[in-house]
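Just passing along the structure, written as structure tokens.
Of the protein chains in this complex, one is absent; all others appear in place.
Going by the order they are written in, the chains are A, B, C and D; count residues from 1 in each one.
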Amino acid sequence: MTPAAYTATEGGALLVVAIVLPVIGMLAIFALGLRRAERIAYLVLPVGLLVALAIAADVARSGAAVTYVLGGWQPPLGIALRADGLSVTLMVLTAVVLCAVGLVARGSFSTPPDKAEARSPMVFWTLILGLWCALNTVFLSQDLFNLFVALELLTFSAVPLVCLDGRRETLQAALRYLLFALIGSVLYLMGAALLYGAYGTLDLAGLRLLARNDLATSVALGLMIAGLMAKAALFPLHLWLPPAHAGAPAAASAVLSALVVKAPFFIILRLWFDVAPQPANAMAAQMLAWLGIASILFCSVMALRQARLKLMIAYSTVAQLGYLFLMFPLVMASDAPTAWESVGWTGGVLQLVSHALAKASMFLAAGLIAEALGHDRIENLDGAMSVVPISVAAFGLAGLSLMGLPPSGGFVAKLMLLTAATETANWWIAAAILLGGILAASYVFRVLNRAMAAPASDFACKASIPLYRELTVLGLAICAVVLGFVPLQPFAFLGIGRVGLP
Amino acid sequence: MAEFLYVTAALLLLLTGLGLARMLWGPSPADRMMAAQLVGTGGGAIALLIATASGATAMIDVALVLALLAAFAAVALSLGEPGTQQRDGGANS
Amino acid sequence: MSLLPDFALMLLILIAAVWTVSARDRRDSVIGFIVVGLLLSLAWIRLNSVDVALTEAAVGGGATGLLLLRACARLGPNETEGVSLKVSLRILTGVLCTVVAVALATIVLYPIEPAPTLAPTAAAHMGEIGLGNPVTVVLLAYRAIDTLLEKVVLVLALIGVWALTPDPLWGGAPGSLRAQHSSGPLTFLAQVLPPVGIVIGVYLIWNGADRPGGTFQGGTVLAAMWLLVMMADLREPPEIRLHTLRRLVVLGPVVFLVAGFAGFWIANGFLSYPPDLAKPIIVLVEAALALSIAVILGMLVAGPAARAPR
Amino acid sequence: MSLMADTLTIAAVSAGLFFFLAGTVGLLRFPDTLTRLHALTKADNLGFGLIVLGLLPQSPDVASGLKLVVVWLLVQLAGASASQLIAQFASKGGPSA
Partner (left out) sequence: MIGSTTLYGLCATGLVAIGLYGLVLHPSPLRKVIAFNLLGSGTFILFGVAAQRGAAAGLLADPVPQAMVITGIVVAFAATAVAVALLLRLVESGGSTLEPSAPDPQDDRPS
């Protein structure tokens, strides 16, 4: 019953680089106490993007997963890294979003020239790099305990970003975020302990071969998924997210909303499709979908009622995350030969990617608007269009994705999910997708209406925004739109490495 | 001999357990800390007994660490104020 | 052998745990938690996991207790904090906890036979490393990436704590740890204990290669000694901008990374060691890690900067 | 030789156990904090010392025996310091309710 061995592939060492490179940058910033912390970050960011692209190219060229066995110790004793089509997609997405955020953050997190080292730049750049290491590890690692360590890396990098400004409300939000994240981690770890007790391995491929449909496995997976739900802010465990994501500086919010909450969801995908004994429990799938529906409807309505732009966007994040959880029953009921050839799976992944791009762009745009106007009250956004037109445009383009209007990645994603829902006669899910789109349109247009209005007579611009920052934000939004031109069918690329594990 | 040492360890554990009643009764933090102190020393002794009984000398190291850090809780307790509603805000100003 | 001692230990742990959660005063709760930690280190001995017992004794009995008691001292002692009173919520939570407990208990009571294990595989490859302590081999060879990333977690936690420094104080020293009233016994203890403690810490690190012990246990002991000296006011916590401090913090991870990358040239890949050099490399990495752990743990307990840099 | 060592062990360890018993009883029965503290530390340290004394003949090698003695010394030191610190702590706030 020993699972097949992993064989390290040609370019496997690049996977190590993808994980370790950000760590090196982080340690360098921390140890050197340089005059300008951001310089090291600007060195690491493009190199990291190139590494991600190189791995993606390798996967695309060979049509197979890239694998590396750390230290040469075969799992389950050792740990393997493995990049399949899905993980490289997310790695490239991460690198792109982080590079864009890095560019935009230059305005807010540069070390003042008169100081050797300042708090917020040093903390911001080290933690962003820490996050990157955590995300790449989440996408690559094949070991459940290693994934736990990665999740902790993610938590420890993300929480201090929330309270970077040190205000009382953000401290409170950070503390609450930390507590939710810790509950999530410990539930996840408990599940891992049960799985180890039952199978003597925490290697994903090994578990896939061994998994039985018994109590221990169900409880373990249930605990792990529940813990990850708390980290991914699925209703009703979403309470921590809006204050945390709204309180963080815009650049950090963009990363938190676009990437950080996706990591636990990615692990749920791994558990559900790669570990759980198939066919998975239909009732659990329905429950996840119902919680997703509740997220979509409840938090969209909450988003409509917010007075602050950033809080509105944060609630919209919870709503959009809800769509991701719709895919479980859709994939199960589909008659495609494998999960990753079904429309629902592709739609879900596409929703993940397009939301990441759109939401990053939206938060960054909101940050620039707030910087220019000096506040982010939706009621008083009049005149934003005249000051930061490009940012408002980016906000609108990103909004297309959230609403699911063409042309946008969100449109294609939601259309695929909708198709899958009607094909499998999940009418409630179809209705929720449509209703969610209408609600999203209402909250996006509410902002755009105010922003396009003529400025009041006493209107004053607080700060001028350099063009490159606005263009970066627009670039992200355009990426989200361009995703709308992909063909409406399952992509072979996302299935690479998923057939015939490992 | 091993049997005797195991039985002693078990009895010592029971005594330590009885001492826990002081942690529950209190009434002052000092009283509760004494119970913790007893668990520390008693636990060290139990570790030594089991180590000798089972021949696993590595367990002596556990007793070593327990003994080394036995006073820590008491030291940390003395950082605070005993009973009154006071705040140690001055420590960092 | 009779189960009575184990049963008694289990009962004591659970009683102390219930007290920890139900105590009205938060300091009483912390004392309860320290007791749980001490009892747990005995439980780990009974589970034949001496390495873990050492860790639990050093962390549960020492570091965490100190951290929490210091927090109590700074929060003010006498606030009554009962469990939240909403009855419906309590019942709901109670039901949830019971369901989880029943499920776990069922799994524990009906284990898989024979129990799956990696012990034979782990033992089979020990010769390739040349170390005698299987746990150290797992931590620094088989699953070295976990350990490496865990050290990164510690560095990030330190950054996270420092991030809470108010802006004008950035670069300064953490608040003093000393007790409000200086006391003779404390000063005496802080003069006598650290030399012994340092020897024991180094012994644990060194010993960890072949027998139970290791970097984290040794590093924690070293940190505890440093904290004791700071509490007795014999030393002030260092300023967080100091380059020496920063370099000590990253020393462990950097040495680990260098050893890892060296594996590309001298062995077959990242974090792999050539058999004849494995032991010296691992001992070197352990020494560096322990030093970093000691510094990081001490600074984590000391907290964010509270004084402007001089 | 072995018989003598075993006899010593049994005697000393039993005596140690007795002092632990006395300490626990004192901790539970004595009326106020300081007397309880006194009873506990004195009995504890004696008890610990006797147990170590009893275990010494059983230790397999010199190193382990040496470690036993070090443990005993550390417990002495910790006990003395901790009891003084707790006493100071208890008297600082007066007899607390």
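Everything that follows uses one rule, which is that a residue touches a chain if its C-beta (ideal position, glycine included) is under 8 Å from a C-beta of that chain, and two chains touch if they have at least 3 such contacts.
Please read all numbers here as calculations on a predicted model, not as lab measurements.
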Option from A:G85, A:G200, A:G322 or A:G495 whose C-beta touches the chain left out: A:G200
Among A:A37, A:L131, A:A174 or A:I268, the residue in touch with the chain that has been omitted: A:A174
Listed residues C:A119, C:I266 or C:A308, member touching the removed chain: C:A119
Full-complex contact with the absent chain, from A:A5, A:A116 or A:V186: A:V186
Positions on chain C contacted by the hidden chain, ascending: 3, 6-7, 9-10, 13-14, 17-18, 20-21, 26, 29-30, 33, 36-37, 40, 43-44, 46-49, 51-52, 55-56, 59-60, 63-64, 67-68, 71-72, 74-76, 79-86, 89-90, 93-94, 96-98, 100-101, 104-105, 108-109, 111, 115-120, 122-124, 134-135, 137-139, 142-143, 146-147, 150, 153-154, 157, 160-161, 164, 214, 216, 297, 300-301, 303-304
Touching residues on chain A - with respect to the absent chain: 77, 145, 148-149, 152, 155-156, 159-160, 163, 166-169, 171-172, 174-176, 178-179, 182-183, 185-186, 189-190, 193-194, 196-197, 200
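Just so it is clear, only the chains that are shown with their structure count from here on.
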Pair sharing more residue contacts (C-beta pairs) when B-C is set against C-D: B-C
Interchain centroid distance [CA atoms averaged], chain C/chain D, Å: 27
For chain A paired with chain D, centre-to-centre distance based on mean C-alpha positions, whole Å: 57
Distance between the centres, which are taken as Cα means, of chain C and chain A, whole angstrom: 31
Multi-chain contact sites of chain A, meaning residues that touch two or more partners: none
Multi-partner residues of chain C (each touching 2 or more other chains): 183, 186, 189, 193, 196
All chain pairs that touch each other: A-C, B-C, B-D, C-D
Touching residues (chain side chain D, partner chain B) in the complex: 6, 9-10, 13-14, 16-17, 20-21, 23-24, 27-28, 33, 36-37, 40-41, 44-45, 47-48, 51-52, 55, 58-61, 63-64, 67-68, 70-71, 74-75, 77-79, 81-82, 85-90, 92-97
Of all residues in chain B, those that touch chain D in their complex: 1, 4-5, 8, 11-12, 15-16, 18-19, 21-22, 27-31, 33-35, 37-38, 40-42, 44-45, 48-49, 52, 55, 57, 60-61, 63-64, 67-68, 70-71, 73-75, 77-78, 81-84
Contacting residues of chain C [partner chain D, same complex]: 181, 183-186, 188-189, 192-193, 196
